[in-house]
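I have a structure here, written as structure tokens, and I will follow up with some questions on it.
For this depiction, one protein chain was excluded, whereas all remaining protein chains were kept in their positions.
Let's turn to chain A:
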Amino acid sequence: TAICQSITQLMMWYANNAKYFPPPSTAKDQFQEELVIKPLHSGDIYASFQFRTQWDTDFLLGSKVSHYRLFPKSLGQVISKFSVRELHISFTQGYWRTMQWGQPFLPSPPGAELWVWFQDTVTDVDLAWKELTNVLSGIFCASLNFIDSTNTVQPSASFKPLGVGNVTDQRFLRYAVLPREIVCTENLTPWKKLLPCGSKAGLAVLMKSEKLFHSSFHSQALHIRPVCKDWQCKSTSWELRQTLNVVFDLHTSGQGKREWSLFKMFSRTLTEACPLASSSKVYVDITDNPQLFELSPATPLVSQAVVLGDGRTYSVYDLTDHATFGQTHSLNVLLRWRAAEREMLRPLLHGERYVAGYGLQTGEIHTLVYNNHPYRAFPVLLLDTVPWYLRLYIHTLTVTSKGRDNKPSYIHYQPSKDRLQPHLLEMLIQLPPNSVTEVTVQFERALLKWTEYTPDPNHGFYVGSSVISALVPSVVAMDTNNTQERPLFSSFFPCKEESTYFMRIYTEPLLVNLPTPDFSMPYNVICLTCTVVAVGYGSLYNLLTRTFQVEEPSQGLAKRLANIIRRLRGVPLLT
């Protein structure tokens, strides 16, 4: 027992001081996790989880990678098998309300969105795309196998690669969106299993589906891309980012009280960092403090970051430090409001989209793009994917700003082919300052074949969101220096200039009703036709072949017996 005790003491000392030991030199992967909590002006609260695994390995050249540590094996095999250069997939429930909530850290459209850059060694991109969507539908338990040529497009200028590289032949890019796709626990379960610590330790313990899906907005995404290995950027490593954005509503989750805590949002508190993480932090946005809300437990760490063109201040809780958890060994960040809010600054860029018109034959799609900057104009690239069954009349396309015609400096239009490919419209529009730009196009609804209707056709058919990519002028100078360590949420989109930052916003998806046949009609027609034929033919047959004969009425039993006796006697019968 003495030996046992000394061994346990040695192990405990090692465990307590493990962070002082340098990591083994052969480890080429690292994992970081962070949670950003941002109170919104409408009383709701926005929580964004980001998990990043960075691995210095080569999936594509040389021999097969066989030893996986932090990077999930299923994704590594997907990358090497399909020669993927970048993969971005997101599952979203709800619509991001820009005017009430501001800009998200990572935007995503309602439904499922997938866009992939393949390596230039791929010979048949369409075949690789089809197989990739099927494999991903198995990994994420989603109906991604419904992505086919009728909803896949190849944008010509949008969706440039977010990773390092210099080749942009857009033939290797594919983009598809499934606006009808539902997100539920069955998608969250495999997503959580891709994390190194799973949902057992670290920030992922907060992800309980009953709370996450009882929210106004829920989006989980996965981004794989090559990034610079270090500040010199002479070689690349693979980065896997898993993000989960959720907005909790003040009234449904907050019971109307302006007080938020980790326990109220997630029904859990944090107890430890993920042991495999090199950094594990919780950021709380305190830019409008100290007058606004009270944050407890207090923390001395404060960090400044330039996010979405604005300088923000954050209180930081470092979960790798045991002192953060205090006496109770659990961290429950509590925000209690003291004063009412000021008005929110209007977001600089905002988009809306709706269908106008009446009836089931024609209609008009209106897309409105708002530039709320008082004096700066900036360009936006609008990408529209419309299914083939809404036949767009491109000669009716008009782009107007402030009442006058605004001619786009670049238009790319690919017309649809029935049942083969959708419409693709990309336009580069310069938005004048403080204006609304309206893009309208008329369309006609097609009649589908009766087997092409979904089992619930009266619900309507969805048209995917428009994508608006823009270079928005920033209020403060953006940090183009990639050398220093930045929080994950501020370093997703690469920054090339100081005065502008790149942003992508999505409009609402559209729900249009197509002329729907009455599916009970075949049954009705068969019944009616058979009845008519039976009655008509039957009557005719009777008229032609029926003859009338006189027949004696049958006699009663007594009379019949009497007749039998009379016959025996030889006497004439009764009538």
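Some points to look at:
Rule of thumb we're sticking to: contacts are C-beta pairs under 8 Å (C-beta built on N, C-alpha and C of every residue); 3 or more make two chains touch, one makes a residue touch a chain; residues count from 1.
Here, contacts and distances are computed from a predicted model.
One chain of this complex is left out of the view, and of "GPI-anchor transamidase", "LLGL scribble cell polarity complex component 2", "Regulator of G protein signaling 11" or "DELLA protein", the protein name its UniProt record gives is "GPI-anchor transamidase". The missing chain, though absent from the display, is touched by one residue of A:G43, A:P72, A:P161 or A:G351; that residue is A:P161.
Only one of A:A470, A:L488 or A:L514 touches the absent chain when the whole complex is considered: A:A470. Taking the complete complex into account, A:Q93 is the one of A:Q93, A:S280 or A:T507 that touches the chain left out. Screening A:Y68, A:Y95 or A:F146 for touch with the missing chain picks out A:F146. Considering A:K234, A:R404, A:R546 or A:R569, the position touching the chain not shown turns out to be A:K234 (whole complex). In the full complex, chain A touches the omitted chain through residues 26, 58, 61-63, 67, 93, 130-131, 134-135, 137-139, 141-143, 145-146, 156-157, 160-166, 168, 171, 180, 182-186, 189-190, 208-210, 212-214, 228, 232-236, 379, 381, 394, 407, 409-415, 417, 428, 454-456, 469-471, 493-494, 496, 502, 519.
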